[in-house]
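Here the complex is missing one protein chain, while the rest keep their positions.
Chain naming follows the written order as A and B, and within any one chain the residues start at number 1.
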Amino acid sequence: MNIVQLRKLSYDEVAKCNKCGFCLPSCPTYLVMKEEAYSPRGRNAITRFAIENKLKLSEDTERSIFSCLGCGACTAVCLSSVKTKDIIFQNRECEVDEGFYPKIIDRLVRTLEGSRNISDDDNEDRAEWLELIKDFPEDAFEKEHAEILFFVGCVASFFPMVQRIPANMAKILQNAGVDFTILGGDEWCCGFPLIGAGMPEKLEQMKEHNLKKVADVGAKTVVFTCPSCYHTWKHFYKTDVRLMHASQLIAELIKDKRLTLKKEVNLTATYHDPCDLGRNSGVFEEPREVVKAVPGLNFVELPQNRMLSVCCGGGGNVEMTDPDLTAQVAQMKLDSIKDVGAQMVVTACQQCVRTMQTRAKRTKSDLVVKDLTDLVVEAME
Amino acid sequence: MDNKELAERLREIAGKDYVLTSDMDRMLYSYDASLEKAIPDVVVLPNSTEEVSKIMSLAYREKIPILGRGSGTNLTGGSIPVKGGIVVHFSRMNRILEIDIPNRTATVEPGVITLDLQTEVLKKGFIYQPDPASQKVSTIGGNIAENSGGPHCLKYGVTSNHILGLEVVLNDGTVIWTGGKSRDNPGYDLAGLFVGSEGTLGLVTKAILKLERAPETIKTMLAIYETIEDGANTVSAIIAEGIVPATLEMMDNPVMRAVEETIKVGYPLDAAAVLIIELDGMPEGMDEKAQKIMEICKQNNVREVKLAKDDAERDLLWAGRKGAFGAVGQVRPSYLCCDGTVPRTKLPEVLNKVMDISKKYDVPIGNVFHAGDGNLHPLIMFDERNKDELKRVLKASTDILKACVDVGGTISGEHGVGLEKLKETSFIFCENDIEFERHIKKAFDPDDFINPGKMIPEPVCEQ
Partner (left out) sequence: MAQFTETVEKLVSIVGKEHVKTEPDDLATHAVDNLKPKAVVFPKDTQQVSKVVELASRENLAIVPRGSGSKMSMGNPPKRLDLVVCTSRMNHMIDVDTSNLTITVEAGVKFRDIQARLATEEDRCYLPLGDLTSQADEAICSDRSHSGCFLPIDPPFSDIATIGGIIATNSTGPRRLLYNLPRDMILGVRLVAPSGLIAGAGGKTVKNVSGYDTSKLMAGSLGTLGIMCEMTFRLLPLPEKMATLLLSFESFSDASKVAKQIFDTTLLPAAVEVMNGATFTAMNIKDAPGFEPGEYVVVVAFEAFQEAVDRMRSEIKKMGLDLGAKSDASLDDASHQRFWLAVSELEGMLARKFSGLVCAKLNYRISEWEDVYNFCQKVLSDSKIDYSLQAHAGSGICLLRLLIAESDGETTEAAARALEKMLQKSVEAGGNLVIQRAPASAKGKLRMWGELSPDFIVMRRLKEQLDTSGIMSPGRFVGGL
């Protein structure tokens, strides 16, 4: 995208920014970096200056524009509801076309185009996590046809730290007697990282492939443990198939009494709203219903929750381009969890789990970080 | 000293990561929430009083303009570096240093966000009263510079009534404390002078704030009127009854419409005004007073009046008011928020004038105002990119301020003079008044390098 196109696409939206600054304290990167360049208002100003030919894109603008976590908290507090995240992602396309973007993204694109996933591993190894489930034959979950397709996502497929999440999900679905399947090596990345990388046009072939596979399986529902896959499908894939996040399906199973949680978990726990699940997709209550269904658990809310939830630091490809920034945002998150006296934080996103768990480990914190599926399996057994 | 050398010196003081010099970074400190813009030469983010002192000494020796900045939410251009120079961004000095309950004080750095402090002290059952609408983002330093108000001013006063002591870096870099945890320190009330000085006398690096007990009870009422006069008369009648509510907030029809179009809280579209009344304090006698207020509303031809039964209902009554600015923001891309203040009884008269002005310049204007203290916030809606419209907006704004002054009011209740209202100071001050202010400025900053070009207009040329 060039500036002229950006002007056409974003000028009216960015002109709605009155520079009131109300977004500043909602932005995790501003809170950490404390410079205007890392604030939503600053990023909007950059876009506007660029559109008005007052500022050339440069390594400086790259630094600002690519540090956005894409969490969308700024829009939630904005009096004029300026769609700052969208403007920033559009700006990223411009930056990419002018060559101002973190070069690590090139590798990401090569990997995605080569292996169809964000890791460099062979896509055939997507179902490696099945090894974590001892009681079932290896191919029990790869059926030709099923009611429900479980779309696993790249991170949970390839990062050992969170491979337990799909395993949990499989156990839960199995336990509730749900007819489901996974695509295994036929699952391709949903394309989400490409949006944050400023290359949304490359998403097309991923989308086509994945949609075709759904049709092949004949699934009426696709379920995701990854909020970003869920969000990408919901907003960029045009499909009539029912899309559900795992938390929604689990809540439904509990309500229908197909799943019962009996084992007590005697901890004080809070819930962290993943940005792409909560604010960006509107799923707030189902994960809470699931957490509250666990017997013995003492639930407390974070002061900033639901629409105002603070990002864990793992969004917007920032973990890849600026891991230090991610770590500092994660620390802020952990501090706020400690402040409400929670011993455990439950979330519903493998990326949030990774970010928070990594930080907790590094700082030797005794905070328990769990995915919603971890908690459900624990209470189920 | 050229800018390169200046930046180098500043890096020696604050560290290399905390001095910003790129075109982009400087442009990002060229604006605030007003319509003004000017680019600084360099931005520095100090971490301590000592660093601020060294930065100030450097600016003093080299006669470089210097300006403190918090979250940059100023609405009159107060944080615009109109003469270039150094912008001191206080975002890193954002520590709450102490909450001292026995002495009823909090000691904070200037970069602390007002609401963050309020949240902390509320955990201990106390409040810091000043609650400007921007409290979620504005900093204590900025509140001090602008003597910020908010909806609670009628009962609790403005920022200056809640500042006990300040640590200030003077023009030559000297650090002094004025006031402190103890009250009534002998000598001139310098803290009183610093508050509301729009950052033109020095840089505040620490502040001691007064805390008060959080009220036991809050009662909220919402009243809807056919005419603005009825609403305004209700306000006067309540006060005449000997009741001073904590809050008296009003909105007019254009704003109610905007609210209904966006968030839908159930305002009738044909009503002229809605009034929110809030009482706080000890619960004893509160129910009787609330009943009395509802009676007064009825005597003043209220169409409908509701009393919130619990917190949820209270939030509902406030939803429209809290969403008002945003709702207006949906109507047109930009809005200019004027800040004229008038004696409360003059509100209906001035609001009528505001409507005439809206027609005269063909710009939509909605009114959200603090009815208790006479502080108007007419919101002129427009598109900043339309130069002709912008011109009409600025003229309308000037006319509104003139209308306020004509009935015994003033040009700024809580946003300050800054750059945008320099011209309008002539509405309220004669040359002698301004000359006296110049003497005060000279006592602190004879070289005129601390936030120059603000608040006090340049002398009129004698020919």
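The rule is short, and it goes like this: a residue touches a chain if its C-beta (ideal position, glycine included) is under 8 Å from a C-beta of that chain, and two chains touch if they have at least 3 such contacts.
Being a predicted model, the structure only gives us computed values, none of them experimental.
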Shown chains that the omitted chain touches within the full complex: B
Considering the complete complex, of B:P65, B:G173, B:G196 or B:G320, the missing chain is touched by B:G196
Contacting the left-out chain in the complete assembly, out of B:E51, B:D131 or B:E146: B:E146
In the complete assembly, which of B:A240, B:L269 or B:A312 touches the absent chain? B:A240
Which residue numbers on chain B touch the omitted chain? 100, 102-104, 125, 146-147, 149, 153-154, 157-158, 160-161, 170, 174, 176-178, 180-190, 192-193, 195-198, 213-216, 236, 239-244, 281-282, 284-286, 288-289, 341-345, 370, 373-375, 408-417, 421, 425, 428-430, 432-437, 439-444, 455-456
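Going forward, only the chains that are shown with their structure count from here on.
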What's the distance between the Cα centroids of chain A and chain B, rounded to whole Å? 38
Chain B contacts chain A in the complex at 20, 22-25, 27-29, 31-33, 45, 71-73, 89, 91-92, 94, 113, 115-116, 119, 134, 136-138, 325-326, 329-330, 333-335, 383-385
Per the contact definition, I'd like the list of chain A residues that touch chain B in the complex. 12, 15-16, 18-25, 34-37, 41-42, 45-46, 49, 54-55, 58, 60-61, 64, 77-81, 303
